[in-house]
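Yeah, one chain of the complex is gone here, protein chain that is, but the others are all in their spots.
After this line comes subunit A, so read on.
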């Protein structure tokens, strides 16, 4: 019994990541969809209404880039 237990322990793999963390691909797609939502959806009509500050498109664009930078920090070295 003791031997069997040892062998099982030796074969234990590193923790499986499914469901725990998002893969690089998931993050990429989420970022892209966020970009599409902001700049290639009817939301464009919302932020381009009259009366909006002139820098609003730049602010949204900068925010999207900021999210991209944050995602990059979380990526492993094999992601690309």
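In the analysis below, a contact is a pair of C-beta atoms (placed from the backbone, for glycine too) under 8 Å apart; a residue touches a chain by one contact, two chains touch by 3 or more; residues count from 1.
Here, contacts and distances are computed from a predicted model.
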| item | value |
| --- | --- |
| Identity of the absent chain, which is to be given by its UniProt protein name, from "histidine kinase", "Putative aldouronate transport system substrate-binding protein", "ABC transporter, permease subunit" or "assimilatory sulfite reductase (ferredoxin)" | "histidine kinase" |
| On subunit A, residues whose C-beta touches the chain left out of the figure | 13-14, 16, 18, 23-25, 28-29, 31-32, 35-36, 39-40, 44-45, 48-50, 52, 54, 57-58, 61-62, 64-65, 68-69, 72, 75, 77-80 |
